[in-house]
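These notes are about the structure you will find just below.
Every protein chain except one is present and positioned as in the full complex.
We just call them A and B in the order they show up, numbering each chain from 1.
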Amino acid sequence: MNMSKTASTTPGRPIRSVGRILRFLSDFSRDKYATVALVVFVVLVLSSIFANLVAPHDPLKLDLLNRLAPPVWVEGGSWKYIFGTDLLGRDILSRCIYGGRMSLGIGFAVILIGGTFGSLMGLLAGYLGGRFDAVLMRYIDFQISIPYFLLALTIMAAIGPGTKNLIIVLSIGSWPLFARYARSIMMSLRQQVFIEAARVAGGKEIVIMTRHVLPNILSPLVTLTSLELSRIVLTEATMSYLGMGVRAPTPAWGLMVQEAHDYLMIANWAVTTPGVFIMITTLSINIFATRLRISTDPLQRGKH
Amino acid sequence: MSQAGKTKISRRRMLKVTGATASAAVLGGAFSGLASPAYAKGANSLAIAIAFDPPSLDPLAIEQSVPAQVTWNIYEPLLWRDKNGRIIPWLAESIKQTSPTTHILKLRDGVKFQNGEAFNARAAAFSINRILDPETKSQWIGTVNTIKAAKAVGDLAVEVTTNEPDPVLQSRLTVIAMMAPDWTSEVGDQVGVQTNGTGPYQLEEWKRNLSIDLQVNPSYWGPAPQIESLTFRVIPEDATRFQSLNTNEIDLYLGVLPDQLKQAPKYQAGLSQNYSFLRLSNLEGSSIADPRVRQAMNYAIDKDGLRNALHGGLGNNLNGQLSVPEMTGYNPNLKPFPYDPERAQDLIREAGAQGLDVTVEGPKGRYTGDAVEMQAISAMLESVGLHIDLVLRDPNNWVRIGDRNQTPSPPEAWYVRHTNTTFDADRTLSSYYSLRGSYSSYSNADVDRNLDASRKEMDPAKRLKLLNRAYEIGSVEDPMGVYLFQHTELWGMRKEVEFTPYADGVLHVSQIRMNG
Partner (left out) sequence: MYKLAMHRLGHSALLIFGVVTVIFFTNFLLGDPVRVMLPASTPPEAVEEFRRQMGFDRPILVQYWDFISHAVFLDFGDSWWQKSPSLEIALRPFPATLQLGIVAVALASILGIGIGLFAGARPGSLWDKLATSLSILGVSLPLIWFTLMMALIFSVWLGILPTAGYGTAAHMVLPVVTLAALPLGRTVQITRASIIDELAKPYITTAHSKGLSERTIILRHALRNALPPIATEIGWESALLLTGYSIIVESVYGWPGFGFALYHAILTRDMPVIIAMAFVAAMVVVFINVIVDIIYVIADPTIRKK
């Protein structure tokens, strides 16, 4: 949650023309860390989307005779199951690929629901101001001051685990951040001269919003979104691990770690592999977001 | 605190460079000298890991296996069971039936509670009446509610009255712990926090969520145990308990996984009275009301394969009934369903049930390895042509969904492990083979007739016949469930520990020996 605080310390700066966007993109592509992180993340997303084509096995298919088979580089491992098998003889690699579909899917769903709703509310509050703004901000301050984890856990315990419930509960925890952030950007933009200029020049409100406002909030919003995404992936894993998230037999990373926990001393690959998948995901997102912030923030860019 | 703060700051420069993992190594190294004495113990002491902190140590209120590991070393019943499950006299020396509904027990002389209060007929009658008292809110009530009351009829003689003739009164008496009447009223609501039994150990200190320390009872009436001090350590995670055993931090615990046996220093497997099955509904509206589908589901399960893979080949396949040979009422003529997927497919075709949607409900986290077993079973049912929708629930919702009174229609298939420590078929049949039990989704008039008759039948041979017939109907004619396994209880222990589990699952620490 507080990653957004990091992000919100750098309000958006106007990038007015297509040319500047292009310049930014070329800047960004010269940053090899960011590019690698982005490529890794895109590969993860693509393999999740096309899991049925990429995964070598059916993630639910049992092979009781080959259960707890070690990965290929350990003695006794085979190329059939590259990362080994779990306690029911299911292929760990395939489960991790499908697990990505679940974890990233939940992440994007939460961003989509929480992010869209939150951003809209925030933009509206910033644009309208007045009582709506005051009430909304009071509520958001209130919700943000509570560590949401305990609340989410108890609510999940009451309504029962499941993917849909998890998405709802995580979205409720996520939207205020987007709202507060979108509002702060709206507020700062309202005072920017160029909007005033556009208005004086007789621009319609909607045109002003789409042509001038939106491009300026896009880049910081991507930063916030990525940091939120990484946080949601971690929270989802924790909730699923505690049995308050995705339900078995659906493959999900946190669930895989939990199922294999008891086998840590016998078959540590069953714990390590999903753990590494989570780690690669969050690392790639975080590296990307950090570098993006650096390249869009002139203050920091100068120093690199 | 200030001392610790200072050293931390002085180490700061060095630590600053390193990551979290590396700093763990540095701190770890610094503390490694402290690590070994932290869990060094005396020679005649024993540490047992338990999964959670008991809610209460009131043996008459709580029926749960974890608190029972503690309380049965402090409290004792009138009658108990030996290693093989046979009922033996304990605090009572004998039991005599004086009318169809009354029994007289003669008590052992000279037994005292740990606070010095005498154990006598008054205490015995008090304890039995206390477990029946609604105020106690005893979780045992379903097991003991055939008992009407108890009263003292002499200093060492107590009379127990039942509502109806009760063929299994003796086994009910094995679960009623003896408590001291004066002490109980004295401590009031502290009765679950303090203890006062007649048993070999007494409570020394209860560190909440951490450990329960017991010391030997110096005035115990029986032979003095070898283990003098005993600690139950609360370690919630299975994996951590196993690690603690391997690092010698604990000596013994229940619940080692079959896959872990290779790495366990030593283990003992004891057959438990837990029988797993997939409860199948034959009620109106159930999609598997046709008995052929339910038979097919039984033929579809490769019980040996599953048991070898998931249970290390331990335990037994159930013989087409929710019972085992040691149990009164067991039908020796029934055989386990063989693994025969072709026959299963034929039966499904005959019944016109190819591709039938069947919802299978089961718990996740209620039993060791439950979710895994469920997933394997579903996959096997799928392979004979059914379409299985597996729903794994958290234990609480799983329990709720299995109860006919709380769900408009019970699940078609519901996984559960049935426990019967009364060693009598009555409890099993009335829980699952007849709508008498709220956790049943099975109704068969023939079964009900036999069960009703058995309850009034005092001739053991005739009663056995009736119970046998009830099991037979629920086996192939009209299957009550997919019969799976009698499970084992796996105790992991250090090499030095000599311990054999009892058939009824009671942990008698006084019987444990330590070598060297």
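Just so we're on the same page, a residue touches a chain if its C-beta (ideal position, glycine included) is under 8 Å from a C-beta of that chain, and two chains touch if they have at least 3 such contacts.
The structure presented is a predicted model; accordingly, all values stated were derived computationally and were not measured.
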Displayed partners of the chain not shown (whole complex): A, B
Given B:L79, B:L105, B:I212 or B:I235, the one touching the chain that is not displayed: B:I235
Given A:V110, A:L123, A:V257 or A:L292, the one touching the chain that is not displayed: A:V257
Touch criterion as defined above, residue of A:V45, A:V72, A:M137 or A:L283 at the omitted chain: A:L283
Chain B residues that touch the omitted chain in the full complex: 5, 8-9, 12, 15-17, 19-20, 23-24, 27-29, 31-32, 34-35, 38-39, 52-53, 55-56, 58, 61, 63, 134, 137, 139, 141-142, 145, 189, 192-193, 207-210, 233-237, 239-240, 243-244, 246-247, 249, 365, 395-397, 399-400, 402-403, 405-406, 416, 427, 431, 437-439
Absent chain, residues of chain A that touch it: 1-3, 5-6, 9, 141-142, 145-147, 149-151, 153-155, 157-160, 230, 234, 237-238, 241-242, 244, 253-254, 257-258, 261, 264-265, 268, 271-272, 274-275, 278-279, 282-283, 285-287, 290, 299-300, 303-304
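We take it that only the chains that are shown with their structure count from here on.
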Centroid spacing, where centroids are CA-atom means, of chain A and chain B in whole angstrom: 44
Residues of chain B that touch chain A when the two form their complex: 237-239, 242-243, 246, 257, 259-260, 262-263, 305-306, 309-310, 364-365, 371-372, 374-376, 378-379, 390-394, 397
Chain A residues within the chain B interface of the complex: 60-62, 64-65, 67-68, 87-89, 157, 160-161, 243-244, 247-249, 259, 261-266
